[in-house]
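The following block contains the structure, expressed as structure tokens.
Missing here is one protein chain; the remaining ones are kept as they sit in the complex.
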Amino acid sequence: MIKDYKFLIIASLLALAATILAVVKASHSEFAGHQREYYELCDVTNYEIGIQQINVNVGGKTLIDRCTTCHVGFANPGAADFEPPLTAHGPIVPGANEDPHDLAKIGCVVCHDGNGRATSEEDAHGHFHMWPAPLLRGSAVQANCIRCHDTNAEPLAGAPELNLGRRLYIEKVCWSCHTIAGVSTGKIGPDLSDVGARFGMDYLRESIVHPAANIASSRMPQFEWVQDDETVTALTVYLKSQRKTRLKEYAMAPVGTIQPKLMFASIDSASMTAGRKIFFAVQDSDQPRRGGCINCHTVREPDGTLRGGHIGPELTYAGRARDATYLRQQIQNSRGHEPDSIMPAFDELGDKEVDSLVLYLQSLDYVAPNADSGNRIYTTYCASCHGDDLTGRGMNYRLLDPYPRNLSRRQFVESYKERFAESIATGIKGTAMPPWQKILTEEQIGMVVDYITLRSTADDEGGNAGAPFVRLKTALPRIGDIDRMTEQPVREADPARGETAFQAYCTGCHGKLANGKGPNAFTLGNVYPRNLLNDRFMKRDAMDDSRIYRSIILGVPGTPMPSHSHLSDQTLLDMIAYIRNLTK
Amino acid sequence: MQDEVTQRETEATEKTTRREFIVRSAGLGAVGLTCAAGLAGVARFMLPTVTYLTPKKFLVNVADLPTPGNELVYPEQRVIVLRNGEGALGAISLICTHLGCTVYRVATGYQCPCHGSQYDNEAEVVGGPAPVGLAWLPIKQVPGGQVEIDSGGRVEKNTFYPVA
Partner (left out) sequence: MGTGGKKLMERIVPAKVRELADVYVKTFLRHNFDRTGLTKSKIMFSNFLLHIQPVKVHKRSLEFRTTLGLGLIAFYLFLILVFSGILLMFHYVPSDTIGADGYPVAYQRMLNLRSNIFWGSFLRNMHRWSAHAMVLTVWLHMLRVFFTGAYSRPREFNWLVGCVLGLLTVFMSYTGYLLPWDQLAYWGVKVGTEIARIAPGGDIIRQFLLGDSDVGSEALLRFYVLHVALLPTVMTLLIGLHFWRIRKDGGLAHPVDLDPATLIPTEECGVVKNSSVFHSTRSYKLVEVVQGREPKVDEPIDKMVFAWPKLIVRELVLFMLVLAAVSLVSVWFDAPLEGPANPAHPENPAKAPWYFIGLQELTSYNGFVGGIVIPGLIVVLAMLVPYVEIAFGVFMGKQIRGSGVWFSRHRWPQNLVCIAVTLFMAYLIIIGALFRGPNWDFMMPWEVLSGGGH
């Protein structure tokens, strides 16, 4: 029995030790040391150690701020020389004589984020897993000005990075793809109205510089102008400032907030000069101007200098190549002409603005000097998309869909060169290839075609130059003809059978939906499978049944599209019927 | 058989030695100590460490204090701050000692609107049901050119603190 009591003593002492340990651990606090040090530095002997708390009154709710538990000297100008965390906080508005912000009332969390309730450094600065609002330092703090000031509507003195970011958002046309409540209504990219509340600075910065870093399927261009630190920081701060809940609006209406809509500079009448301003996003008043085509498109000024970004095609000749209606439609809804275009629909622009842009484009009259040889004509007009080396990788190729044709393959050029002249003259509907007949003479077009033929043959070092292509019987069979493979008479084409065959033979590259995005599509280099849903392209006069038939049965030489001569004529006809049905 | 059992138990009863007693007491004592320590921790768990209301102790910038000879009411904290002729600082709680109403300043001193308690200029009771005078508050100079007034304390009447 006495043994049991001895066990009891041991067990109880163990429990007692654990309890005391718990008390000791809970009694230890980081802040006590800081407070003691602070008061000693201030020569104060009569002090109490304790948690300091600022209850920030935010329109009926209370924001808890315990940061001053460690940052004891934050409001004491005499503590300016103390080491952190005891040091004093300087004035919030730099250079202002009298700071309207009362630090003792607004505390730290309002501007700096972090975890205001915490009483240990790691916890308070948000350095733990998945904390949604880690501490903001330096210029990043400007992102939180929006909690009380409406920085979306107007620039705020003392927040230079934020103001720059706001300006860039407008000037660099971010607004055409993204929505920010009260600022823009772009629908192509994600809504940015609450990004600041959901993501940290690092994430935002990364997403701006490398759009695909966090969202692999992102179609946002990797802009060249965001590579310098100042620009990225400014944009990051601006995005970080976008949050739906703000302190000022806590006594707000039950259903969301109605924010003042951002006012844009407007024009009175359509004119070429106004168009130029819009195109270049030139700002001549306080209000930002909608526009900024120059961020994606290049143009050659009359004096020959090339300006602009390399995301869309060059527009120097657009005003001459296309008519005004086409240009207007293209600005307001580019997918009407090119179903796979990534160009945003600028339907927010008013008629006057669109007209001005058209006028501006039509005013561009640069004429290449000495356009008298195929080489020069090609370099001037074609190379920006098709590339100096004919590979279809000019400086503006990357975001065009479909890609510019790779003209460096001899097999392709040999097979199709008789079509080139017409394609150049009339353009190719459903793609970015414009008609050149109003700019180039027939003779000049002939020179370009000759140049391409010569160049592709000369460049191709494959040993089979001159080897003849095996030509099968390529005339489109008619109903009643004897099938090449089955030796049965060909019957009426059936789209249902055609679909079955398509799903069996074509989907690897063209995709189940026939949109050219099958699982193998992106391994095929820069000639991507044709999007068979592109009705502008598929309904061209040139795209007759016999051309589809030849493309399937012979393949497209110089591209990954192989020959399908093993399929019977009946199957091919069914397939053509199916493909035709897709764009009915 | 019955006797045998009784015998066995009687022996056991008598065998309570001093050592056994000590061990047993120590065991139960240790259990008690553990409970006591635990309850002490729980008591601290229940004690508030911060306030979500208006804090009892509040800071005032020396620059914002009334000029010598003047006084200033802080309505949120229910405190009046007085500055005497030499510039020394005193503070009086405006909470009536009777049932806690807020008294207001009158020429002769302080007057409670609820039950008519009256105080003179030194906060001493001169009429009404109030049992004692209004509380004079402790004031402490803190670094950063501020003073801390403890509206929950009470010091001798006419306690003025020099302000640097």
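Per-chain numbering from 1; labels A and B assigned in written order.
In the analysis below, contacts are C-beta pairs under 8 Å (C-beta built on N, C-alpha and C of every residue); 3 or more make two chains touch, one makes a residue touch a chain.
Worth saying up front: this structure is predicted, and the values here are computed from it rather than measured.
Asks: Which of the visible chains would the unseen chain be in contact with across the whole complex?
Replies: A, B
Asks: Please pick, from A:Tyr47, A:Tyr203, A:Tyr366 or A:Tyr416, the residue that touches the omitted chain in the full complex.
Replies: A:Tyr203
Asks: Which of these touches the unseen chain: A:Gln227, A:Thr245 or A:Thr486?
Replies: Candidates A:Gln227, A:Thr245 or A:Thr486; residue touching the omitted chain: A:Thr245.
Asks: Could you list which residues of chain B touch the chain missing from the display?
Replies: 2, 5-6, 9, 12-13, 16-18, 20-21, 24-25, 27, 31, 34, 41-42, 44-47, 49-50
Asks: Spell out the interface residues on chain A facing the chain that's missing from view.
Replies: 1, 4-5, 7-8, 11-12, 14-15, 17-19, 21-23, 25-27, 51, 53, 56, 58, 61-64, 66, 109, 115-120, 123, 129-134, 197-200, 202-203, 214, 245, 247, 250
The rule we apply is simple: only the chains that are shown with their structure count from here on.
Asks: So what's the Cα centroid distance for chain A and chain B, whole Å?
Replies: Chain centres of chain A and chain B, defined by C-alpha means, are spaced 62 Å apart.
Asks: Going by the contact rule set out above, which residues of chain A touch chain B in the complex?
Replies: 2, 5-6, 8-9, 12-13, 15-16, 19-20, 22-23, 26, 38-39, 42, 44, 46, 50-51, 53, 55, 62, 64, 66, 73, 75-79, 88, 104
Asks: Using the touch definition from the top, list the residues of chain B that touch chain A in their complex.
Replies: Residues 19-20, 23-24, 26-28, 30-31, 33-34, 37-38, 40-41, 49-53, 55, 59, 140, 142-146.
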